[in-house]
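A single protein chain has been removed from this complex, and every other one stays in its place.
Our next item is subunit A:
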Amino acid sequence: MLKITNLKKGYGSKQILNGVELHVKKGEILGFVGSNGAGKTTTLNSITGILEPDEGTITINGIIKSGSTKYKKQFFFIPDTIHVFKNISGFDWIRFVMKLYDNDQTERMKHFITQFDMEEAMYKPMGTYSYGMLHKMMLIVGFTINPPIIIMDEPLNGLDPKSVLTFKKAIKLYIEEGGTVFFSTHLLDIAEKICNTVAILKDGKIILHEEIDKVVGENTLETIFMEKQNV
């Protein structure tokens, strides 16, 4: 599904990514974890096209990364900080983003709006939304569009417990429908519960990519992560 080969990126003399190699298969819910500064956001930005890597190739569904709409339609990216037009309603915004993906699944959209308890907020300006509500809006659009892979950067930030539960159900449904999730997070316990595979990034390299059950065994992901960090 997502294949990253020898990905390198540096800023000036500082090398952030030192040859990232990662092959995410269809149906994976990958927990992408690493310490601050390990290069998680740089990797995500390289995949989504926000940054141009210095070296390496990225393909999704066999399509090589480029500025083409064909490549961009393979994924839906939920960034950590959600940027919206503050003076338009949530409903108008969702329709705007869905149109960019040439998607008009109104019934599916309404289903997720209800699931995430956003019916009342939909007609209010997005400038009045909380951080969590903005994340919910992105999740609604992502699950409605149903792309081959959803790439998320800390998607649970600001979400209330009920929404986290809805998120888990929505991910399960999405995977059953043939989707793949690339889930960057600092929350190791959540990653352990939601994800079926984990990739640990350290010093700009993938040091582990394995099924969670095989990695964790009798331990917790937190313990394994700390061991890998040599702390």
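The rule we apply is simple: contacts are C-beta pairs under 8 Å (C-beta built on N, C-alpha and C of every residue); 3 or more make two chains touch, one makes a residue touch a chain; residues count from 1.
Here is the rule we use: contacts and distances are computed from a predicted model.
**Student:** Select, from "Probable chemoreceptor glutamine deamidase CheD", "ABC transporter permease subunit", "Na(+)/H(+) antiporter subunit D" or "Carbon starvation protein A", the UniProt-recorded name of the complex's unshown chain.
**Tutor:** "ABC transporter permease subunit"
**Student:** Just to verify: which one of A:Val97, A:Ile113, A:Ala170 or A:Ile206 makes contact with the chain not shown?
**Tutor:** Missing-chain contact among the listed residues: A:Val97.
**Student:** Kindly state which of the options A:Lys40, A:Lys72, A:His135 or A:Lys202 is in contact with the chain not pictured.
**Tutor:** Residue touching the absent chain, from the options given: A:Lys72.
**Student:** Taking the entire complex into account, which one of A:Ile50, A:Ile64 or A:Ile207 touches the absent chain?
**Tutor:** Only one listed residue reaches the unshown chain, and that is A:Ile50.
**Student:** Mind pulling the subunit A residues that touch the left-out chain?
**Tutor:** 11-12, 48-52, 67-69, 72-73, 77, 79, 81, 83, 85, 87-88, 92, 96-97, 99-102
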